[in-house]
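Would you mind keeping the following structure in view while I ask a few things?
With one protein chain removed, the remaining protein chains of the complex are shown where they sit.
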Amino acid sequence: MARAVTQQRKIINTTAAWGIGLLIFFPILWTILTSFKTEATAIADPPVFLAFDWTLENYSAVMERSNYARFLWNSIIIAGGSTILGIIVAVPAAWSMAFVPSKRTKDILLWMLSTKMLPAVGVLYPIYLICIKLGVLDSRGALVIILMLMNLPIIVWMLYTYFKEIPGEILEAARMDGATLKEEILYILTPMAIPGIASTLLLNFILAWNEAFWTLNLTAAKAAPLTAFIASYSSPEGLFFAKLSAASTMAIAPILILGWFSQKQLVSGLTFGAVK
Amino acid sequence: MSFKKALCAATAMTLVTASGALAENLVIATVNNGDMIRMQGLTQDFTDKTGHTVEWVTLEENVLRQRVTTDIAAKGGSFDIMTIGMYETPIWGANGWLVPLDDLSAEYNADDILPAMRAGLSHDGTMYAAPFYGESSMIMYRTDLMEKAGLEMPDAPTWQFIREAAAAMTDRDNDINGICLRGKAGWGEGGAFITVTANSFGARWFDEDWNAQFDQPEWADALNFFVGMMEESGPTGYATNGFNENLNLFQQGKCGMWIDATVAASFVTNPDDSTVADKVGFALAPNSEGVDRKANWLWAWALAVPAGTQKEDAAKQFIEWATSTDYIELVAENEGWANVPPGARTSLYENPNYQAVPFAQKTLDSILAADPTNPTVKPVPYVGVQFVAIPEFAGIATEVSQEFSAVYAGQQTVDEALAKAQALTNDAMEAAGYR
């Protein structure tokens, strides 16, 4: 009897969860499907789901018009570069906060987070002028630095919460054995922190990938990433749903695929390491 | 340097000199409109002729504006050529931010550019941007529906006729709206349309002392008329319809009439995209009875070179290529005469091949009917038909058009919107030091 009940409940749970999951995923699915339709089918009433003539013409049109590979490469470099650089800067800071906490540690941490609340557009002109002065407009380097600074508070905070979970006794034992600070970090802390670092890396890679204000406003031809690629397909003249869908799919596919393959790290990354 | 390398370099140099000058790489910012996308596809022709290569930065209109304005104002130098409009050109030209285009080659024949376009893209008689294509606005209507309604479209109708015809053509059961017009917020969208409509009712943005005029009866007349007509015969949700939304509606056969940019004519008559391609007629934009101004604007997308670029010569070469008669012929060869960039050159309208295009004459008539230096019945201190060529206008007009769009969406009354528009315009003008 009890088994039957659980079995029944399991079926109900499964149906409900899948239903809601598909509902949440639907906009993405619909975008992907639309990208294989012709422009006319894309707006057909009633809408067609699967029974249409699948076509790749939107993808070839997009590929012909824009240098997708370059946008993609810029996105990878900018998102990857800023995340890695951020982690290099953040690891020591997070380490000291986690293992040598002082009265002000929490204040510093919260202050760092609060810097994220400044409205970016308010400082567009100052930053733009600085970039001109330094001659780094439309360069990937400038964006790597700016996005690194933007995400640094999140990175520090995530690493801090991960590091705090590492028991201090292990470090103490190592210190007794005469390990130097450098060895301590390199050989003991880092291996233990790798899962946390991986999660941090992934999450911030996604945040940097999706950043659309600075990447759009500080680039022209050379350093423009996928956010700029999208801006050339939104609201042109005439019908555009299918081509927009193709471009959108191309812009989000790398991240979706990455997410699929690193689900576990990502899930723990998405919790910002804050919840065990 | 080895001998071999030196030899290679020397050969390369001769190749380059043979093709005219040093081969440059031009970065061009442009808008993602059909004609520009077509130009991108034909860039190889330019590279073959001059040796210069081109990198395109294609952006949606709003993003493009924001991007190029920031760059030119801060002297960022990100672009060698910018695609800008009739609004920006005289302002930037006056600031000395653009390279004057007064020394283009003789075979380019700058005198062939339509005088209205040239005037709109000049400051103090010097041209600062070359028109890639120009447009006015006109009525596009469904000949079959007009006939069914038992009416005949005059060459130059009045608003009163349009309203009557729209009501007669409307067939809600079959999803046909008598008239589709822009209501979308934004100075270049609904803002442009309501401004020309107001012009044709005798209204103006400012009096001679830069006082906002939204408290005058002409604005109330125009806005009440527009809202009344759209409620009777317009599509639902027109408050968010811009050029593109209306184009799609019209192409799908859901509009009896559409008053919008003349360039739309080639889209609605293109059987590949339009279900009503063979049933479209054209007429001049309307005016209110007794008002001597029509509701048509004047606009050009033009190419300009920001001052301070290192590649001025190559940039000018590109502009000469893209806005030349040769380019028009190149497009005609590849895509047919109906798809050439219109509205820029007099010779195009004298070309018998182009005269055969059904909307050619009405486009030219509409362009000639617009006068940026004398846009309203009452005198004004500004230049521009659907805009006011001062730097503050884009910001003000976007906010004003947002208030109007809220009226179209039924969120406030005409009087409320006009009162807010009046206050915010005067406030912004005061901040800028005009009043």
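We call the chains A and B, going by the order they appear; numbering starts again at 1 in every chain.
Basically, a residue touches a chain if its C-beta (ideal position, glycine included) is under 8 Å from a C-beta of that chain, and two chains touch if they have at least 3 such contacts.
Quick note on the criterion: contacts and distances are computed from a predicted model.
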Chain excluded from display, named as in UniProt, from "YjfF protein", "Trehalose transport system permease protein SugA", "NADH-quinone oxidoreductase subunit N" or "Copper chaperone NosL": "Trehalose transport system permease protein SugA"
Selected residue (touches chain absent from view) among B:Thr70, B:Thr143 or B:Asn211: B:Thr70
Residue of A:Ile78, A:Leu143, A:Ala193 or A:Ile206 in touch with the missing chain, whole complex considered: A:Ile206
Option touching the unshown chain, where B:Ala198, B:Leu249 or B:Ala307 are the choices: B:Leu249
Chain B residues touching the omitted chain (full complex): 62, 66, 69-70, 73-74, 91, 95, 185-186, 235-237, 239-240, 245, 248-249, 252, 254, 391-392, 394-396, 398-399, 401-402, 405-406, 408-411, 420, 423-424, 427-428, 431-432
Interface residues of chain A (partner: the chain not displayed): 6, 9-10, 13-14, 16-18, 20-22, 24-25, 27-28, 30-31, 34, 43, 45-47, 89-90, 92-93, 95-97, 99-102, 106, 108, 110, 112-127, 130, 149, 152-153, 156, 168, 171-172, 181, 206, 209-210, 212-213, 226-227, 230-231, 234, 240-241, 244-245, 248, 251-252, 255-256, 259-260, 263, 266-268, 270-272, 274-276
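As a convention for this text, only the chains that are shown with their structure count from here on.
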Approximate Å spacing (C-alpha centroids) for the pair chain A, chain B: 38
Chain B residues within the chain A interface of the complex: 27, 29, 32-34, 37, 40-41, 55-61, 63, 66-67, 70-71, 74-79, 243-244, 247-248, 251-252, 267, 273
Partner chain B, residues of chain A touching it in the complex: 43, 64-66, 124-125, 128-129, 131-132, 137-138, 216-217, 220-222, 224, 228, 231-240
